[in-house]
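A single protein chain has been removed from this complex, and every other one stays in its place.
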Amino acid sequence: MDDISGSGGNDNGVHVNGHSACEGGRRKSCWYEEAIENDLRWCFAFNSILHTGASQYHNIELLDTKPYGKALVIDGKLQSTERDEFIYHESLVHPALLHHPNPKSIFIMGGGEGSTAREILRHKNIDKVVMCAIDEEVEDFCKSNLAVNKEAFCDSRIHLVINDTRAELEKRGDYFDVIIGDLADSIEGRPCYQLYTKSFYESTVKPRLSEGGICVTQAGPAGVFSHTEVFSCIYNTLRQVFKYVVPYAAHIPSKADTWGWVMASDSPLTVGAEELDARIERRINGENRYLDGKTFVSASILNKAVRKT
Amino acid sequence: MDDISGSGGNDNGVHVNGHSACEGGRRKSCWYEEAIENDLRWCFAFNSILHTGASQYHNIELLDTKPYGKALVIDGKLQSTERDEFIYHESLVHPALLHHPNPKSIFIMGGGEGSTAREILRHKNIDKVVMCAIDEEVEDFCKSNLAVNKEAFCDSRIHLVINDTRAELEKRGDYFDVIIGDLADSIEGRPCYQLYTKSFYESTVKPRLSEGGICVTQAGPAGVFSHTEVFSCIYNTLRQVFKYVVPYAAHIPSKADTWGWVMASDSPLTVGAEELDARIERRINGENRYLDGKTFVSASILNKAVRKT
Amino acid sequence: MDDISGSGGNDNGVHVNGHSACEGGRRKSCWYEEAIENDLRWCFAFNSILHTGASQYHNIELLDTKPYGKALVIDGKLQSTERDEFIYHESLVHPALLHHPNPKSIFIMGGGEGSTAREILRHKNIDKVVMCAIDEEVEDFCKSNLAVNKEAFCDSRIHLVINDTRAELEKRGDYFDVIIGDLADSIEGRPCYQLYTKSFYESTVKPRLSEGGICVTQAGPAGVFSHTEVFSCIYNTLRQVFKYVVPYAAHIPSKADTWGWVMASDSPLTVGAEELDARIERRINGENRYLDGKTFVSASILNKAVRKT
Partner (left out) sequence: MDDISGSGGNDNGVHVNGHSACEGGRRKSCWYEEAIENDLRWCFAFNSILHTGASQYHNIELLDTKPYGKALVIDGKLQSTERDEFIYHESLVHPALLHHPNPKSIFIMGGGEGSTAREILRHKNIDKVVMCAIDEEVEDFCKSNLAVNKEAFCDSRIHLVINDTRAELEKRGDYFDVIIGDLADSIEGRPCYQLYTKSFYESTVKPRLSEGGICVTQAGPAGVFSHTEVFSCIYNTLRQVFKYVVPYAAHIPSKADTWGWVMASDSPLTVGAEELDARIERRINGENRYLDGKTFVSASILNKAVRKT
């Protein structure tokens, strides 16, 4: 059926009103809805589904959301959004690289989206980045559809390997200055002790770190209540394996929560805010939007509620 | 970030579970939501937005919904769905054509979607169908994207005119056996007296009907409460212009309501159920899914609550 | 925290605006949401939860909804609403009672809400109504909270029995002119063959009908697609037990669907529209809002799509 407005030529004003009312945003027809918990929903209006894909393991979608721009959704879980992924990726990458005196070789466990590689490549002294993802289709999807990371995917220092992370680390003979864990933790029914085990860090990750090497991993939600899900567990695991462990956190708007990371090493991780700023200035191309010396200092002092657990 | 499941090769079972849980439908991320009334919402999970378009007048979307298949949405209002549009279009087209002794020429006011033309063309005795829609882009969108109507759009008996309905009817000199109103009534702030006026039917529509001609129009929701919006108003308008007026109604699942149509003529509209069935048998190619003689008889007896208004 | 508007005495206008905007309905905070199907939601804004209760078997809620007034919800399924329950209850009760030449004694299977009893008691010739519900708490909840049925619950002709329907019918020695099934069918995982079995109607219900007695039951959704859930099944079951079986249907707005009932007897069920109207006039106190002779005739002619299944 067609719009009845076709029946009269003299009501253009109404046409325009009808149309602009819609444009003005009163009608939001399409919603992306995520059950953050069973009884808690987080919903974005969106304009379109830009791309969809499926691999052996995952369903992948790229949505054009109204509040956060492009959003990557894997298996119905929001992974990151165009508008605020910089908070996650600057926080994941730069603290570890900046705490290392001279990082040249990096191993990314996961990182299929490409943003982690992109942030690493902003460091001038990087020679080699190995990025190990299990799912080639996710890789191809992101390479094709995430314009912001296209350059990173093409950089000659990037070595993309499609393999199981553990298998890849165990078969390699080379060493890395920094190993970065960019693996989702959000699969239901997947208890953290199984996946972030002491033995994995001790026998698989640590042996591949060069002298003074640093390991960092995203560690799930770190909110006043949500940190008990995996953040505390990962922190405690790493403390059993490394001498120095620094947890830190930042609020990510599109996640509706504070997110956590844990950095660990057998060398001390004590670089002050000013020295961090100096290293940022000296080593990183372009300007960070979120992370600087003070931001890291603040991020690495957890609030009492989280610290006590 | 990538899925942590990459870190272990031995947990395929969990993979499969996670994946099939998702496939099994527990996670419905994308919802189309329509505010039927201000405080009443009707929501479909959907898989993808197949096409979007915009014209001078309208935003157009074709969604692939889970409960109703492809759904055409114009300006945030659901127009029709693949799964149940046959109820609307069979009800709109066949009663009027079957009540006419020998309909050869038809004029469609609106009908941009093409389904109305498709149903008309199933009548063997049709010579000419003029379809007058105001919005060329909507037309093009439907022609390109609604596979089910592609044949109809290409039929040589179809004459598509892009023009204002009133202007077109007023400038034409030819006559039609049946004139069908397939115009949406759903634009907010657009009171029905302005658009379905006595003068429009008297001075514009009726003069273009041939001897014994029949006019029919969709007439909006016809539920126990919702019929007062426009259905009663259109019925009363047509009663002032035509000698014989037959309102009828049918429940359309995707509209979450009963829908109404009004058929009118200066010749009697009295064909019994058996004769309707005989004419269906004789005149219509293929088989109706919804409408037959008995269905129409039932549809044209309104319930007490609607009849009294 | 308090509203900052407390800080200025001169902004009453804004206060009023703020308040009336809210009153005017832009902010709908509380929604009742029902998953009609897995991927189809129906949502009412509501003002308050008037009462909640729980029994051994069920959770009960009485909501004050914006579109439909008070709504009775049992175990998260909408049972009926103040605004349109008359459609359901007039359709359930009056056709059977009107088709019987002189119904005096009625048995209600279920009917805990009291509305079925209320409609029965409007018939002047009724002597006895046995109402058999399993759940005393639901009974008490409805008696206390549904003002519209208070009178019915207190009527001396009503005999309320708390018992299992089958057990009650099997132990009784008396006969009924009409037996009415007002039992929900909506419990998940409860296939209709188990509950609306031929044996139940043959061995339990039919033996308690007096000569010329009529049995009627609500029969679930009867929409073009939804009728296959239970409606067709109940109809086919009753056809195996009774000589004459009449299915009929009506659209219930708050259910977002057409609802079905099946009436059955070993005596012919053939009363025309005029005679129905005459009996309504003669036998029923007060005026029906939905059902009259024509309405029933229309309701009992199913559309082709439903009829063919």
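Letters A, B and C mark the chains as written, and numbering starts fresh at 1 in each.
In this text, a contact is a pair of C-beta atoms (placed from the backbone, for glycine too) under 8 Å apart; a residue touches a chain by one contact, two chains touch by 3 or more.
All figures in this text were calculated on a predicted structure; none of them were measured in a lab.
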Subject >> Chains shown that the absent chain touches, full complex >> reply: A, C
**OP:** Based on the whole complex, identify which of C:E113, C:D177 or C:E229 touches the chain you can't see.
**Re:** C:E113
Subject >> Contact residue for the chain not shown (choose from A:L50, A:V148, A:A167 or A:A256) >> reply: A:A256
Subject >> Contact residue for the chain not shown (choose from C:Y68, C:F153, C:F200 or C:F296) >> reply: C:F200
Subject >> Hidden partner interface residues of chain A, rising order >> reply: 25, 28, 31, 37-45, 65-67, 83-84, 87, 223-226, 250-251, 253, 256-258, 288-292, 294-295, 297-299, 301-305, 307
Subject >> Hidden partner interface residues of chain C, rising order >> reply: 1-9, 14-15, 17-19, 21-22, 27-35, 46, 48-49, 52, 57-59, 61, 63, 73-76, 79-80, 88, 109-113, 116, 132-135, 138, 164-167, 182-185, 187-190, 194-195, 200, 218
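One rule holds in what follows: only the chains that are shown with their structure count from here on.
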Original post:
What topology does the chain contact graph adopt: line, ring, star, complete, or other?
Top reply: line
**OP:** Express in whole angstrom the distance between the two chain centres, defined as the mean CA positions of chain A and chain B.
**Re:** 47
**OP:** Starting from the mean Cα coordinates of chain A and chain C, work out the distance between those two points in Å.
**Re:** 53
Original post:
What residues in chain A touch two or more of the other chains?
Top reply: none
